[in-house]
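In this view, the complex is presented without one of its protein chains, the others remaining in place.
Let's look at chain A:
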Amino acid sequence: MSSLVSAPAVHSLWTTAADPISKINAPKIEYGQLSPTLIVIGAAVLGVLVEAFVPRKSRYYVQAFLAVVALAAAFAAVVGLAAGGYGTTKAHIAAMGAIAVDGPALFLQGTILLAGLVSIFMFAERRLDPEAHGNRVDSFAAQASAVPGGDTEKAAIKAGFTTTEVFPLALFAIGGMLVFPSANDLLTLFIALEVFSLPLYLLCALARRKRLMSQEAAVKYFLLGAFASAFTLFGIALLYGYAGSVSYATIASVVDGSITNVDPALADTMGNDALLLIGMALVGMGLLFKVGAVPFHMWTPDVYQGAPTPVTGFMAAGTKVAAFGALLRLLYVVVPGMRWDWRPVMWAVAIVTMLGGAVVAITQTDIKRLLAYSSIAHAGFILAGVIAMTPDGVSSVLFYLVAYSFVTIGAFAVVTLVRDAGGEATHLSKWAGLGRRSPLVAAVFAVFLLAFAGIPLTSGFAGKFAVFKAAAAGGAGPLVVVGVVSSAVAAFFYIRVIVLMFFSEPKADGPTVAVPSPLTMTTIAVGVAVTVVLGLAPQYFLNLASQAGVFVR
């Protein structure tokens, strides 16, 4: 004990009891390289404080301002890191092996931040709903805890309450999404998964109109999401049993046989292929759930329909980007050595996802459900690129995710504009003749639909071409044929909406198009701009994506 007492820096007793002091390494955290995540999480924490200390009247402005500034600053940090070469030459593993700072991570973080920024604009929109008792209202419930239709709710509406917590919640979700594709060990992956999922469950429940549906969606999302998380966690445990480590690099080394023995305590299970296969399957299941791939897609239509539309747009884009990023890293970094095992399975998943999403979408009568099924079909197209297992495959997926995110957010932003007395008019029959009444809004929506359908000169075509090209070059020719067939099926229902908008007679009691504030206009304008630019001149962004196409290990 005397030697311990004489040690100059004893921080805590329990560490000193376990090990001699000389063995402790202070964790080395590269704060600069983690700054995008830290800024967003920091702002989210600040947002919680704002909620507690700032007077109710000014909370909305402070929160919206804080969120926008934080996202812009984090995006600037990502650009700074990328310019500093962290995406290419200086790519490495930071934070004691927990976080990868490399091309795909930075590219996806940039995408998530921009998508988050334009989504926050939709969150902050307060001109669409008619004023309630002289107060401008947004898309979120006046008081989340009030029973729908109860007296408390009426009182809350009358008092002009708004749920400004949505801003910190969204920031927490974005923070989790930023970590998810860059997580470099399984525990970080799991924590990131929970950090972005929990706020999303809450956000889903906060719709101002149709609150019961919104709450139902949230419960479904939460229950199924909890299942998926549990599967993931179980898979992580099995993988730990297999490799004796949760670090991606170590697992990969055990898979390819360069490490045979890590932990004597795990000598019985190490290298047991059954553990590896089941563990990978379970972790993969959790990720495919987040991606919304068939057969793990059941939550998608209900949640997309029930959630407040700004949240739907945000979640549809952000979750997909983050989850595909994590899936790519897992498949390309951890288990490239066993591609012969997982590729056939992913082939099957991709095929049923493409076909299933496209076919079921045909029968939908609600625009939000339709977009939900279309997002499932798109998950299938992206999976085709994931399967390629080439640098081209990675960059094509990255490009597709950018193209898809902005089309999706833009499309949902348009959905928020079309309203009748009951709020958003999402039933397709109400969209009849919209092109006659509001040619501009209908034309913008048509652009998004054409991009979804993959018509040339839109971003959707460039993205689809990129992933199919990568898939074909990677030897997945039949997958391309299935993709092309399901694109044709998918085109049918996108076109059906266009027919409805332009060639049907408007109904007398049809919805009106609300005139939004510059916030939603910006969201839609950014969506259109990205769609057109990525369609006409994708080269710059393809370059960016292919420079970012290499994972650090």
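Assume a residue touches a chain if its C-beta (ideal position, glycine included) is under 8 Å from a C-beta of that chain, and two chains touch if they have at least 3 such contacts; residues count from 1.
Just so we're on the same page, contacts and distances are computed from a predicted model.
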| item | value |
| --- | --- |
| Options "Sulfate adenylyltransferase subunit 2", "Inner-membrane translocator", "Carbohydrate ABC transporter permease" or "NADH-quinone oxidoreductase subunit M": UniProt name of the undisplayed chain | "NADH-quinone oxidoreductase subunit M" |
| Identified contact with the non-displayed chain, of A:V48, A:A473 or A:A525 | A:A473 |
| Option from A:S139, A:S375, A:S438 or A:T520 whose C-beta touches the chain left out | A:S438 |
| Contact partner of the left-out chain, one of A:A72, A:I495, A:V532 or A:V550 | A:I495 |
| Residue touching the undisplayed chain, where the options are A:P148, A:P344, A:G422 or A:P456 | A:P456 |
| Residues in chain A touching the chain absent from view | 395, 436-440, 450, 455-457, 461-462, 465-466, 468-469, 472-473, 477, 480-481, 484-485, 487-488, 491-492, 495-496, 499, 502-505, 537-539, 542-543, 546 |
